[in-house]
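The complex appears here minus one protein chain, its other protein chains still in place.
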Amino acid sequence: MNVETMTAFPHHPGALHFITFLSDFGYEAESVAICKGVLKRLAPQAEVLDVCHGIPSFDVQAGALALENAVPYLPKAVHLAVVDPGVGGPRRAVALQVQRGDYLVGPDNGLLAPAAAALGGVVRACRLENPALQLQPLSATFHGRDIFAPAAAFLASGGNMAELGGEVSPADLAGPLWPPPQAGPGWVRGTLIGFDQFGSARLNIRPQELQRAGVLKGAAFPGPVRKGPLIRIRGPLDAVVPFVYTYSQVPAGSLCLLTDSDGRLSLAVNQGSARRAFGLARGRSIILEAVQEQPSGSGGPHDRS
Amino acid sequence: MNVETMTAFPHHPGALHFITFLSDFGYEAESVAICKGVLKRLAPQAEVLDVCHGIPSFDVQAGALALENAVPYLPKAVHLAVVDPGVGGPRRAVALQVQRGDYLVGPDNGLLAPAAAALGGVVRACRLENPALQLQPLSATFHGRDIFAPAAAFLASGGNMAELGGEVSPADLAGPLWPPPQAGPGWVRGTLIGFDQFGSARLNIRPQELQRAGVLKGAAFPGPVRKGPLIRIRGPLDAVVPFVYTYSQVPAGSLCLLTDSDGRLSLAVNQGSARRAFGLARGRSIILEAVQEQPSGSGGPHDRS
Partner (left out) sequence: MNVETMTAFPHHPGALHFITFLSDFGYEAESVAICKGVLKRLAPQAEVLDVCHGIPSFDVQAGALALENAVPYLPKAVHLAVVDPGVGGPRRAVALQVQRGDYLVGPDNGLLAPAAAALGGVVRACRLENPALQLQPLSATFHGRDIFAPAAAFLASGGNMAELGGEVSPADLAGPLWPPPQAGPGWVRGTLIGFDQFGSARLNIRPQELQRAGVLKGAAFPGPVRKGPLIRIRGPLDAVVPFVYTYSQVPAGSLCLLTDSDGRLSLAVNQGSARRAFGLARGRSIILEAVQEQPSGSGGPHDRS
């Protein structure tokens, strides 16, 4: 089809009411609207829900994290996601069906993997390679419009996944972009995987992992009326901070560790930005250590070197 | 309920079609989408209208002003508003029913007060404290998702306000955050309450108050074909500027005073930013004085001190 012949797909039983949409297209250009125009012309009955279009340009990891965090709260949908630095190159375009019944549509570059896992894992996957379900002539630079949006509209209309292209084994799909955390007696080493809109640093460590490694040895989790224990932070900064239930348990401007709303630990400054205050950058290793009972010369992972 | 059991509330007579949504969550993260996912899963029939998510982080006053300005033009709705620097602390979470028939849902920190007044005043208010109408486990940092969005969806579905929690007397609710203007013969002192997207400085003074105080003594209001009188501005700047009907009545780059589209006075630079040009900041007192018939040594409020 082309832009003149772009008319609604037949509406089949099993159609999904929602299409969600995440991209790095930003809010200063018409790219998001062009994709939505394609969605609404091909799947007029679908309701489009924006996830976020403010993902930093080309930042697949940030897009993957945002999508993973959002999907558990979104209705069952076709989730269209486009953060695609390799557009026009050899990376595959794919659609994934996941356990919960949703579809994920986007480039096979790691963007979709964490969200697919959060929705129960991939049960079926295919390439997007059927020219009849793409907008022709295919551009080299805007596959969101020409390949991904038409595929999302096709699936939302109840179209048969097999018509989009050849099947891909779930095991062959690109995996997530950051390594899992490591732990030893009294320490857990994770990765600073991103920042929230206030500049709090998100770690890929969950509080249960602190407990398993003995960082919280015997100590209860923090609660609304009582802070938790002190924790030593090592990596791009070296500090001892309280593990708290809420920002307001430390003074404005002070650093704390808390469980973020996504269930992971986060380094935050109450009413401020940890990112700016400490010049933090994503991808850095962060080590969390027990402060109590930490013998000197214990040979932890943090030798000065 | 929790994220797995989060299904649609029953749809009662008296349900409202619209939910509007304002926050300081920004456009670079998935927080807005998570709240909208909760709204659409709990109240699938509701139509969600974004008011603004670009309120500066933690800026309750800017959020209150945006909401107050918007609600008169919005359809009758449940207005969900989340600018909540005290999240997790002792501030109350509330729902307000107002005279026009709308509901306002958010933290009781002054954010909702001016909008409630613009809609005729609060007729009934309650706390949000029913765990069955919240997303469990309750996070300490994301009450927009866990408390406020579920309550908004419940009310939009026609749910009974009394089920949300205990009644609050309207007199006990947090009031607006800025003081009313003061006036004397030939002068009005107000507050710079915010900026529009072009950097024009909004004052909490309406042109009728200039007339009552004699600042516009005898002079007609400006119109499309004729500027109004000169007005002296004192405060963070000291200038004499024309009171105009429209920006284009002064040269590009020049300062003027005009009635903004919200009915309040505004200090603007034609095709420029008053904020940047004069380094203005919100919260500053601004005095507007008559230029004609201003006797020297009149003992106005502007003695150099």
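Descriptive notes on the structure:
For clarity, chains are labelled A and B in written order, and residue numbers in each chain start from 1.
Just so it is clear, a contact is a pair of C-beta atoms (placed from the backbone, for glycine too) under 8 Å apart; a residue touches a chain by one contact, two chains touch by 3 or more.
From a predicted model like this one, the values you see are computed outputs, not experimental measurements.
Looking at B:P10, B:G175 or B:P224, the residue that reaches the missing chain in the full complex is B:P224. The hidden chain makes contact, of the residues B:I19, B:C35 or B:V51, with B:V51. In the full complex, the hidden chain is touched by chain B at residues 18, 20, 22, 27, 47, 49-56, 66-67, 69-70, 72-75, 196-198, 224, 245-248, 258-261, 271.
Within the complete assembly, residues 3, 6, 25-34, 36-38, 40-41, 44, 57-58, 85-89, 139-142, 145-146 of chain A touch the chain that is not shown.
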